[in-house]
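The complex appears here minus one protein chain, its other protein chains still in place.
Right, chain A next:
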Amino acid sequence: MKHGLVMDNIRKWVPFLVLLVLVLFFAAVNPHFLSLRNFARIAVSSSPALMVAVGATFVILMGSIDLSMEGTVAVCAVVFAMLLNRLGGSLAHMGWLAIPGAMIAGGVLGAVNGLIHVRLRIPSFMASLSMGFVGVGLSLLMTGGNRILIGDPLFRSLLTVRIMSFPLMAYAALGGLLVAWFIQGRTTIGRNFYAIGGGEDLARASGLNVGRVRVIGFVLAGVFFALGAVLAVARLGIAETETGTGFMFLSITSVVVGGTALAGGSGGVWNTLVGVLIVNVIGNGMVVVGLPDYLQDGVLGLLVITAVYLSMDRRGLSFAR
């Protein structure tokens, strides 16, 4: 029993230690890695990914999975850009409504996702994967394949204005993370996610409406995907179908590497922050060190396998213990 507790505690800190080791490693190879400028660069690439991964965290905590992020991000990015341009083109006037607009779009897509999963009893990975493709198609239909440029200086200040050398979007993402932390730890819905992930039968036997919680989880994920979309648009100044590309592998990897169990019930948004940082430090570090970027995906893939291996309870697999 004692031994198990110690192991559990070590396991909890493994992702953080991995991050630390990575940072030290890259710093040792190239001292330029350890500069504020470079950290700001990591923060910029991490911010949109963090929001998307946080959304996915809620769903994974419930023991489900959401793979619709590429489509949802694309749709939300396009909705945001179109609304912004139609409402005067600047956040300073009516244009700010584009942000809640994108969040509503994300929430609606999430609700459809969740309802398909719960009502039609389709496994969440299949339902959300399909909805992701629907989203990609929808965004193509809306843009006709074109890029929408955003020139609003106020909106672009998310990237251009820096406080203590970090751009505003990093603080925005941090704010989103704190909200997610509050939802996770301080609200009934957050507690319900853990209960369902820890034991669906138990949750049901305690009188929870499991289906309803699931749908809410997907809606919440959709809203965070929308925030990720807005930050992704802020980063490049462009909204297009391609805006969503790459988020699926990136965010699921981050959640898992951060130590949230795919089976649900354990982990949380802070784990996801560590996971996102690990993934982006590897990406950035490999460039700084001068390794070809095509190696990055391979390394990330191996990392996921390692993380899943570590997070599984091997004792549970032994026969009739």
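In this section, a contact is a pair of C-beta atoms (placed from the backbone, for glycine too) under 8 Å apart; a residue touches a chain by one contact, two chains touch by 3 or more; residues count from 1.
In the analysis below, contacts and distances are computed from a predicted model.
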Name the chain not shown, per its UniProt record: "NADH-quinone oxidoreductase subunit F", "Rhodanese domain-containing protein", "Monosaccharide ABC transporter ATP-binding protein (CUT2 family)" or "LVIVD repeat-containing protein"? "Monosaccharide ABC transporter ATP-binding protein (CUT2 family)"
With the missing chain put back, one of A:Asn30, A:Asn146, A:Thr160 or A:Thr188 would touch it. Which one? A:Thr188
Identify the residue among A:Gly89, A:Gly137, A:Gly199 or A:Gly246 that touches the chain left out of the display. A:Gly199
Counting contacts across the full complex, list the positions on chain A that touch the omitted chain. 1, 5, 186-189, 191-192, 194-195, 198-199, 201-209, 265-266, 319-320
